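Missing here: one protein chain of the complex. Every other protein chain is in place.
Showing chain A:
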Amino acid sequence: MEKISKLASENGILILSKSTCCLCYAVQMLFKELRVHPIVHEIDHDPEGKEMEKALVRMGCSGPVPAVFIGGKLVGSTNEVMSMHLSGALLPLLGPYQ
C-alpha cells in the first residue's frame, strides 16, 4: 500500500500503532530503552486507517499492530521484534539510528 511504503521509506524506524493498543506502547518502550526514537503513526487516527490495517494483514503482520519498519522494510509485529532482540539481531539493525 502506498501510504505505508511512503511512511516507511521516510522514517528510519516506523511503528504503525493504535492509540488504544497497550502492546504498541510496550514496543515503543522497548525502543526507548534501546535508545532509538521511532516515529509512531496511529492508524486509528488516520483517515486511511482501515485500508492500512488490511494492507498490514496482507503483508503478513500478525498484529496487525504494532507493525515495525526499519530502514523501510517490515520487520514484523511484537513476536518478531522480541525474537530478534533475544537473538541479538535487533541491535545491529538499530545501530545507524541510535
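Everything that follows uses one rule, which is that a residue touches a chain if its C-beta (ideal position, glycine included) is under 8 Å from a C-beta of that chain, and two chains touch if they have at least 3 such contacts; residues count from 1.
As a working rule, contacts and distances are computed from a predicted model.
The UniProt record for the undisplayed chain lists the protein name "DOG1 domain-containing protein", from the options "Vacuolar protein sorting-associated protein 16 homolog", "UTP4 small subunit processome component", "DOG1 domain-containing protein" or "Magnesium transporter".
Of the options A:27, A:52 or A:67, the residue whose C-beta touches the omitted chain is A:27.
Counting the whole complex, the residues of chain A in touch with the unshown chain are 20-23, 25-27, 29-30, 33-34, 78-79, 82-83, 85-88.
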